[in-house]
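Written out below as structure tokens is the structure these notes cover.
With one protein chain withheld, the remaining protein chains of the complex are depicted in position.
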Amino acid sequence: MLRNVVSMKDLSKDEILSILKQARKFTLGEKWFPSQQTFVANLFFEPSTRTKTSFEVAERKLGLDVVPFEAGRSSVLKGETLYDTVRTLESIGINAVVIRHDADEYYHELVNNVNIPVINAGDGCGQHPTQCLLDLFTIHQQFGQFEGLKIGIVGDVRHSRVAHSNADALKKLGAEVKFSGPSEWFEEEYVQSGDYLPFDDLIPEVDVLMLLRIQHERHNSESAMSKEEYHQSYGLTVEREKRMKENSIIMHPAPVNRGVEIADELVECERSRIFKQMENGVYIRMAVLKEVLEGRMANELAYKRRKYSI
Amino acid sequence: MLRNVVSMKDLSKDEILSILKQARKFTLGEKWFPSQQTFVANLFFEPSTRTKTSFEVAERKLGLDVVPFEAGRSSVLKGETLYDTVRTLESIGINAVVIRHDADEYYHELVNNVNIPVINAGDGCGQHPTQCLLDLFTIHQQFGQFEGLKIGIVGDVRHSRVAHSNADALKKLGAEVKFSGPSEWFEEEYVQSGDYLPFDDLIPEVDVLMLLRIQHERHNSESAMSKEEYHQSYGLTVEREKRMKENSIIMHPAPVNRGVEIADELVECERSRIFKQMENGVYIRMAVLKEVLEGRMANELAYKRRKYSI
Partner (left out) sequence: MLRNVVSMKDLSKDEILSILKQARKFTLGEKWFPSQQTFVANLFFEPSTRTKTSFEVAERKLGLDVVPFEAGRSSVLKGETLYDTVRTLESIGINAVVIRHDADEYYHELVNNVNIPVINAGDGCGQHPTQCLLDLFTIHQQFGQFEGLKIGIVGDVRHSRVAHSNADALKKLGAEVKFSGPSEWFEEEYVQSGDYLPFDDLIPEVDVLMLLRIQHERHNSESAMSKEEYHQSYGLTVEREKRMKENSIIMHPAPVNRGVEIADELVECERSRIFKQMENGVYIRMAVLKEVLEGRMANELAYKRRKYSI
């Protein structure tokens, strides 16, 4: 039983596969509800439609009571630490928290200090484990396995929460991972291992083409490259799509910059799994929530057994 | 079965009367719930207490799961189009969306492109169909019919979402509609048809006096007229109310500017249906939601029948 899900680095291959298996059961209509009224709060200190709404729907499908938390109006404005905020929610009766925060590894001050599970919904330039898991799930749904697959990750690898977790996890699961994109965003580690390829060489080779979002809102300086130039050099154009391998698929964490990372008319093409990824996100989050809530209940039972010698 | 409710122009006389009939059943205590867990999201890109809360209550009375959507913190900030936002919500499992947006006819990019029903809760200076329907319902509740009634609409007819839809719908249903207000806000179409009257001539003639809100927040330039001047010239003063027809009623879409469109002491007078309109709004929205959700279920069934030849 997992107690928290904060980073893909903490998850073993078996733990990952077990979450994917549970998510698959949920897509087939399996139901699971906690045995008593369970409260959860989503603390989003950075804006997000997709991830927050996805968690909200997942939580309601599990029959959880979702207590609203408005980060912009909270006592954090009064200078309260994240630890005190979460301890407060715990005292008030919240049973699990989902957090997105712009500080890298914000969760270190929480894990092992608070008694309720923490699910990381994105930390700074760090991890975004449920996004990674839904990407893995989408790939597994398509190919039934990870061994022997070649995955291409293209774009701003350096600043992407998704790129690092996905690359690590995919390798752990037996896939081969290659990279491409503008050299200003090269990740030194992958350059040294020789895993960068020119974009047009990568296209026909990969089973999965994973496009990363250009995060205009994260880059303070103006990129030297215009949107049109990016699209011509590193975007999936209609011409490039034609050179993709048979049965290969296109993925993107969204929101998509149409006409930049991918041509407008390809967003919903047959190869595209972009909206399928969003659909899968709900089932992955249900699986992760079930996992930590069962972990919590097991912990409480163990505590009562020790205390009352049941 | 209606698939979307975005404009009064799309609704036939029969469809309008059918919604009013269903709303009446809800006022009498009828219950209706969808046959399975149903998710709805309210996307309000402009502030509103009344309309949003009214939808929230209507949705909960139908047992729907309302997934919060904070327009001000959404990925629209990252430049996402409304189409992509709604397609995302659809992928995540939202079954219907209610939208208020400041762009006129924003719904054209959604209707027929997304697979979930869209209910328009106000677009720019365009339509606000549930407000119109609740106004019609309030009139019908009072008089039992529309034929032979004379309705006066007074104020900023040109910029009002409500004035146009109400005028069109009331004429379609057999009522006579007259207008009044400051000439700077005259609507050319109604001037040409000779439907404008001096305010003091209108007062004793109408069965329904529909006052429009002065939308200070929509007028960029300062009006030449002060609040006091407006009240003296086009506001319902205590003196004017005394000259109203027996059994005639006062309506206002609210929020009221007390002492401007209407004297403070008349807001809750016996003729006033202002708070009754708000009460009725919940039942109208329940009827509209039931209508589109049943339409959706019928669509899905038709799709399955075609696919599986049931």
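In this document, chain identifiers A and B correspond to the written order of the chains, with residue numbering beginning at 1 in each.
Just so we're on the same page, contacts are C-beta pairs under 8 Å (C-beta built on N, C-alpha and C of every residue); 3 or more make two chains touch, one makes a residue touch a chain.
Keep in mind that what you see is a predicted model, and the values were worked out from it rather than measured.
**Q** Tell me which residue among A:N4, A:Q22, A:T85 or A:N120 touches the hidden chain in the full complex.
**A** Residue touching the absent chain, from the options given: A:T85.
**Q** Taking the entire complex into account, which one of B:V57, B:M225 or B:M297 touches the absent chain?
**A** B:V57
**Q** Touching the left-out chain: which of B:G72, B:G148 or B:G174?
**A** Selected residue, touching the omitted chain: B:G72.
**Q** Considering the whole complex, not just the chains shown, which residues of chain B touch the missing one?
**A** Touch set of chain B with respect to the missing chain: 44, 47-50, 53-54, 56-57, 60-61, 68, 72, 216-217, 254-258, 275-276, 278-279, 281-282.
**Q** By the contact definition given up top, give the residues of chain A that touch the hidden chain.
**A** 37, 39, 41, 65, 67-69, 73-81, 84-85, 87-89, 91-94
Quick note on the criterion: only the chains that are shown with their structure count from here on.
**Q** Distance between chain A and chain B based on Cα centroids, please, to the nearest Å.
**A** Their C-alpha centroids are separated by 40 Å.
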